[in-house]
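Here's the structure we're looking at; comments come further down.
With one protein chain held back, the other chains of the complex are shown just where they sit.
Coming up: subunit A.
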Amino acid sequence: MSVTPVGADARPARWRAGAGRVVAGTALLTAVALLPWLSGNDPALTVLRARSADQDPTPAQLAAIREQLGLDEGPFTHLAHWLGGLPRGDAGTSWVSGEPVLPQVSTAFAVSVTLMLGALVVTIAVAALVCARTLHLGSRRRLRQGRAGTGAAVLAALPKFLLASLLATVCGVWLGWFPSQGWEGPRSMVLPALALGVPSGAMIGGLLDQSLPAAFNEPWARTWHAYGFRSGHVARHALRRTLAGVLPQLLPTVVALVGGAVAVEKIFNIPGLGRLALDAATAQDLPPLQTATLVLVLLGVVAGLLIQALRRALLGPALRDGALPTLHAPALPRRRSTRRVAGFCAVALLTLVVAGLLRDPLHVDTAARLLPPSAAHPLGTDSLGRDLLARLGHGALRTASVAFAVTAVSTALGLLLGMAARVGAGLTEVVSTLPAVLAGLLTTAVTGPSVWGAALAVCLVGWSPYAAQTAALLEQERASGHMLAAISFGADRRYLLRRHLLPAVLPSVLRNALLRLPTTVLVLASLGFLGLGEQPPTPEWGRLLSENQPYAELAPWTVLGPACALVLLSVLAVSGTASGRGRARGREKVPSLQK
């Protein structure tokens, strides 16, 4: 791989980034090692429970376990012991099973990485499909209208676990094309890879699709076109130019699936790392949990470095020499349909909320169970006979406001840490692959079960995609010619930030945040089992989806309603900002695209 040599100040910078990684990794591992002591939840009791569900928790039994595991020695002795064993290839033995940890973790890791690579293939395919049209038109200089990317938003809003259930039922059970569960060969990889890859691909594709027009707007593209270069050639180089900014998204979107695909692993019965880590975490079985965390941290760092090298290779010497042309989007007129789509979504959501608010979301009627949509219940009823329209309507405000708030905080954090590029890089890599459940566990350990805990936990890890993106875009922006010009004109840092850096970064980050909104809703709900977030029966969209998931086949409307609502919200957010931005730009009267 041809890694471009970096400038003279690279050594201390690289050193700093390395230090950032070590510090972040160490902090995380220490936090995990302290987990049982922080939570005040006796590990002897959770280990006993994991070993035997019917065992009575007598003081004698608990004392026996405590002695067996040496729990009285405290967390640091354990951590030191575990660390000491690592160079010998010994990651300790599981507290629950008494078996060596390393073989378990490495097998699960191999399974998860294989699955992730499968998902990567699907991601690439879907991303290619999403931006195919822009690529085709742009390379032929026929890109006359901006795209809002509603299609990508719809796909990206699909909950992975729902997609997994659907695929398992339809392609696994009904059609028998692929195994509905298990991990017995490449065939059993197809469905889970699809379930994981389609939403990720839509996300990556959506981001690419948004930045491609800017690449086609660059002078070289116009020149090459005028010179008669083949459109494929132009397209390839435009991709090369934009991929550099989007590649870092693979880390939190795809690589993170190694530890963060618990729901899909469960549905397809895949013995992956996510499930192993979750089981270890709920049993407070530290050796496997620590080892899994370490593996994820290392994976994050290695994948981060790989992606960085790939970016450098893509951008070439221009990055080093500060000779990148700026990548600013042309002011393409928005299609009218964009505004129409936004309008439609807004009206639909508003109707849903108003109609829902007039009904009782909590009234249980066991006789009216799982009724299909009818005049009395326009969206049907759930397994307890509650009106789904009412539950959607009442949940809308809470769901949307919490999700927007969490996204806003994460984005702000991401921007800040992304600007502190060198120190932030290590932290971003370490946090990117961290499953939200682990963050949730650490949060419960400190705060106990609470309504705001879920939001806090998601904010703790949710910023990493934005930080990665900010860092990547800033690096390109700093290397652009007009920055040098601005600096030589005496622009101070604040001016640079306000006039050059932020405007270059914000639109893409915002787009990313909006595409991730539905995921945020689902992740928030997925922490409910730890006692984080609103407790049932409060209606909340993520919960509606997860509590109705078992009935997806028996009564599809129970999940269809919430899933559609989520899609509407996401499309509204994406197309609404797109048409809003289009209008704002129209007012600024930016010189139109030269043809």
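A few points about this structure:
Keep in mind that, in the parts below, contacts are C-beta pairs under 8 Å (C-beta built on N, C-alpha and C of every residue); 3 or more make two chains touch, one makes a residue touch a chain; residues count from 1.
Definition applied: contacts and distances are computed from a predicted model.
Think of the chain that is not pictured: of "Glutaconate CoA-transferase", "Cytochrome c oxidase subunit 1", "Cell wall polymerase" or "ABC transporter substrate-binding protein", UniProt labels it "ABC transporter substrate-binding protein". Among A:Leu71, A:Leu196 or A:Leu239, only A:Leu239 touches the chain that is left out of the view. Here one chain is not drawn; of A:Ala110, A:Ala405 or A:Ala485, the residue touching it is A:Ala110. Residues of subunit A that touch the chain left out of view are 1-2, 40-42, 45-46, 48-61, 64-65, 68, 96-99, 104, 107, 110-111, 113-114, 117-118, 120-121, 124, 165, 168-169, 172-173, 176, 179-186, 236, 239-240, 243, 266-269, 271, 282-284, 310, 313-314, 316, 362-364, 366-367, 369, 383-385, 444, 449, 528-531, 535-537, 547, 550-551, 553-554.
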